[in-house]
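A protein chain is absent from this complex, but the other protein chains hold their places.
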Amino acid sequence: MTQVIQFKPTDDQFAWTFGGVAPVMHITSGTVLDLYTEDCFAGKIRSESDLVSISCKFPFLNPQTGPFFIAGAQPGDTLAIHFVSIEPARDWAVSSTVPLFGALTSTHTTATLQPPLPELTWIWEIDKAENTCTFRAKDSDFKRALPLEPMHGTVGVAPANLEVRSALVPDTHGGNLDTPEMKAGVTCYLGVNVEGALFSLGDGHARQGEGESCGVAVECAMNTKVLVELIKGVSTPWPRIESDTHIMTTGSARPLEDAFRVAQHDMVTWLSELLDLSVMDAYQFASQAVTSPLANVCDTNYTSVAKVLKSYLGDKQPYAGAHRHLREIALSL
Amino acid sequence: MTQVIQFKPTDDQFAWTFGGVAPVMHITSGTVLDLYTEDCFAGKIRSESDLVSISCKFPFLNPQTGPFFIAGAQPGDTLAIHFVSIEPARDWAVSSTVPLFGALTSTHTTATLQPPLPELTWIWEIDKAENTCTFRAKDSDFKRALPLEPMHGTVGVAPANLEVRSALVPDTHGGNLDTPEMKAGVTCYLGVNVEGALFSLGDGHARQGEGESCGVAVECAMNTKVLVELIKGVSTPWPRIESDTHIMTTGSARPLEDAFRVAQHDMVTWLSELLDLSVMDAYQFASQAVTSPLANVCDTNYTSVAKVLKSYLGDKQPYAGAHRHLREIALSL
Amino acid sequence: MTQVIQFKPTDDQFAWTFGGVAPVMHITSGTVLDLYTEDCFAGKIRSESDLVSISCKFPFLNPQTGPFFIAGAQPGDTLAIHFVSIEPARDWAVSSTVPLFGALTSTHTTATLQPPLPELTWIWEIDKAENTCTFRAKDSDFKRALPLEPMHGTVGVAPANLEVRSALVPDTHGGNLDTPEMKAGVTCYLGVNVEGALFSLGDGHARQGEGESCGVAVECAMNTKVLVELIKGVSTPWPRIESDTHIMTTGSARPLEDAFRVAQHDMVTWLSELLDLSVMDAYQFASQAVTSPLANVCDTNYTSVAKVLKSYLGDKQPYAGAHRHLREIALSL
Partner (left out) sequence: MTQVIQFKPTDDQFAWTFGGVAPVMHITSGTVLDLYTEDCFAGKIRSESDLVSISCKFPFLNPQTGPFFIAGAQPGDTLAIHFVSIEPARDWAVSSTVPLFGALTSTHTTATLQPPLPELTWIWEIDKAENTCTFRAKDSDFKRALPLEPMHGTVGVAPANLEVRSALVPDTHGGNLDTPEMKAGVTCYLGVNVEGALFSLGDGHARQGEGESCGVAVECAMNTKVLVELIKGVSTPWPRIESDTHIMTTGSARPLEDAFRVAQHDMVTWLSELLDLSVMDAYQFASQAVTSPLANVCDTNYTSVAKVLKSYLGDKQPYAGAHRHLREIALSL
């Protein structure tokens, strides 16, 4: 029978980095984790009068629940994280602008001499019955209910090369990928870099536009169940995602075309292996078959996603059918 | 009654640039053009033994049907091009790799010392009854039927600033945007830069993946009907698209994050105007509502698209309802 | 004996593009042109109360003196432009900020929602006797005399591929390279794209910092003598420069790393040919020997320069000694 472990971190148990943190728990492959994740502001922005630059303090942004040490995980293995469910833990969520952060502002590296944009906070109503989150304009009476599409901005393992990375960074180890594809029902594949993998999760979004242009999504604490499985002896170069309908690759880099290149390159490589295609045939096929939704164009690396329909795979099963297997377990819980 | 003008260019009537070419015809606003467009290879690549570097000669790539001089069009106006229908003119289409062109190869500007990838040609079968185009691998017996999703890679007007641009370039004047969104049923809005606008069209694709990573789509000659309408006194900063369900903006630039910025910036500006929102409210709303499918990451500028559901607009009609109006005419033809 | 032709354009004789303009004159290889060039503002900014956005009108910026049709020039040839002298034509020069233009501001493509920086004009005193140009701060009594280092921002020929480009654009045809290396005593090599080459010159700078971060240099009308020589049957892929001490290559592209790649790639290729080195040996040697001063990081393409000492070339003479030959003629004038 599947083991379910509940864990809600206390205030001093959150992790602020991938790597460099002792595990909160040791678990075995096949465990279901029933987790509480705090929002990216550590729950400190609760009204429109709260401002990130005042209420939050670097580096205490984007708290992660974890890390979890997975028994037997070694560099070169793959960790499969199946998202069983992602449920907003509150009836409100929060978005904001943060000075010198986002795609439509200068930043600390896209440095200009212009003053920053105004720092503002928006509180969104979450209505689970209606499956909506509602935006209210600050400067007019405009409001709109948008679909609730809960997702996790951040999922990752400890990085390679002895590094410790801020939870705000997306890279080969996962981290702050900020893609709306990371939702309930998908499996995320992460390459293991250190013994035990050291998996963490955080940064729930009630929903997010592709590219996250203002730098912040509809941020919300979440109650999330993930099923964790270790795939031994199979490596994964960059985070991948599988849903019932699609396989997806991700690339995180700057400039954005490099993020695109990484994701498309990994998709070509993956299709070539799965379908026993020459690289050039896979390149051609992927070029015409792929969709390419942007994840974030605001973080320290930008993230691009490549998606291909699984119906094109015929009877080929990525990772020996791991997603299908995990999906079945999830549905049986 | 709507005037319909048929036009199939002779070999020496194609345009290879936007700007710098005398109009093939003068038309009035409200005309339906029933056009033949040749494929991007000028129809010279017809079998897997034809290679672009041998059969095609720069600058005679990407032939355009046009330009058309629209009576009364002046700088500062907008030209609305409604795509009534786009039908493959052949039962085959062609794709290829072109040396030092594409996203997953070095290029003349992303210059490396590595040799180019192999130059190859693939012929795709088009089955209109089944609505498919079929890929056949060169190095194995893999084949797959993909949905036929006809579109135009290139639509544009003469550029501003006395310039003449190759038909391979996407920019503010439109041109080689290479977005799968440019399909039957949508209206493309282009800012007019010169008297008469000088609208041309070409580069039909039986389908295309987002980003066009190998640099070439499933290229096909097309029979295309467009309904052309002049919107006086309304300017359009970058090409926009409207479908029955979405409004869309485009940005074309390098690096890719700038293409993203342009498209998102124009969407924020457009939403702010349409919904009478402050810029910061529009920024926040767009950030959470937008989808951001990539168009091309291979051309001389990269193109990014921002899409927002029209259901969020309430009763507001972009361009005073031009799309709805044109759609009705199109359905009545 | 060397023919010297004087030419000062009338107001309606300036060219605003490369390509698309009839030649002002036909000349033969070996001619010395003694030219007047107007400043990039067409001489319309003459005091600190003149503003570009008010006094100048797009596309009438960056007037070029030319184009000159060089008898016998054909695509595939190289035009050598030796700068005999560049003399400020006034005792003042002008710099400015231009809204949404420059490296430390958002722009039309690096689009942000921030307001533009203030638009300001600075008038610089030129003292030819002291060989200085003097900056005076607007908001304090700070002033500094900087060395007068006259150069041309723009030098080019008609582009390839039927294109016409604004004089504000740098690319393979030269154009608005904006490098301080383009000074008296150097020879610029440009590949010929169209019959007659159609060479033009403009955009004199009393001096310029590397990268031209505010987007504008110390702009000044110039009296400039160039010696024009046609090198038949030798092609030049991107603009190159030769001084008495260095060979230089240029690359113009976005993002800036691509401009860098182009310039370094051309230097590796050139060294490989000149020194009969394998490509990998030339790559290694250039990597350690090169200096890489930035030209501009503000124009529609950015420009990067690669420089290598000619002392490393031994007795090898680029372009069969063209620079040495032209230098000798220039010194004899």
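Note that the chains take the letters A, B and C in the order they are written out, and that residue 1 is the start of every chain.
In this section, contacts are C-beta pairs under 8 Å (C-beta built on N, C-alpha and C of every residue); 3 or more make two chains touch, one makes a residue touch a chain.
Since the structure is predicted, the reported quantities are computational estimates derived from the model, not experimental observations.
Student: Just name the one of A:S29, A:T110 or A:T291 that touches the chain not displayed here.
Tutor: Answering carefully, the residue with contact to the hidden chain is A:T110.
Student: For the chain that's not shown, point to the residue among A:W16, A:F68 or A:Y319 touching it.
Tutor: Within the whole complex, the residue contacting the unshown chain is A:W16.
Student: Check each of B:S55, B:S85, B:S106 or B:S243 against the chain that is not shown and name the one that touches it.
Tutor: The single option touching the absent chain is B:S106.
Student: Just one of C:D91, C:D127, C:D244 or C:D276 touches the chain that is missing; which is it?
Tutor: Considering all chains, including the one not shown, the answer is C:D276.
Student: Any idea which of C:T31, C:T112 or C:Q264 touches the chain not displayed?
Tutor: Once the missing chain is taken into account, the touching residue is C:Q264.
Student: For chain B, which residues reach the chain that was dropped from this view?
Tutor: For chain B, the residues touching the absent chain are 104-106, 110-117, 255.
Student: Suppose we count only contacts with the excluded chain; which residues of chain A make the list?
Tutor: 16-17, 19-20, 58-59, 108-113, 160-166, 251, 253-255, 258-259, 261-262, 264-265, 268, 279-280, 283
Student: Which parts of chain C are in contact with the chain that was left out?
Tutor: Touching the missing chain: residues 95, 97, 103-104, 117-118, 120, 122, 135, 137-140, 142, 144, 146, 207-218, 254-257, 260-261, 264-265, 268, 275-278, 280-281, 283-294, 297, 302, 304, 306, 312.
The rule is short, and it goes like this: only the chains that are shown with their structure count from here on.
Student: Would you mind checking which chain's mean C-alpha position lies nearest the centre of all protein C-alpha atoms?
Tutor: Minimum centroid-to-centroid distance belongs to B.
Student: Any idea what the CA-fit rotation angle from chain B to chain C is, to the nearest 5 degrees?
Tutor: A turn of 180 degrees brings the C-alpha atoms of chain B onto chain C.
Student: Suppose you list every residue number at the chain A-chain C interface; are over half of them used by both chains (same) or under half (different)?
Tutor: Counting which numbers both chains contribute, over half are shared, so the two copies meet through the same residues.
Student: With centres defined as the mean C-alpha position, give me the chain B-chain C separation in Å.
Tutor: Here the centre of chain C sits 35 Å away from the centre of chain B.
Student: Which positions in chain A touch two or more other chains at once?
Tutor: 104, 117, 255
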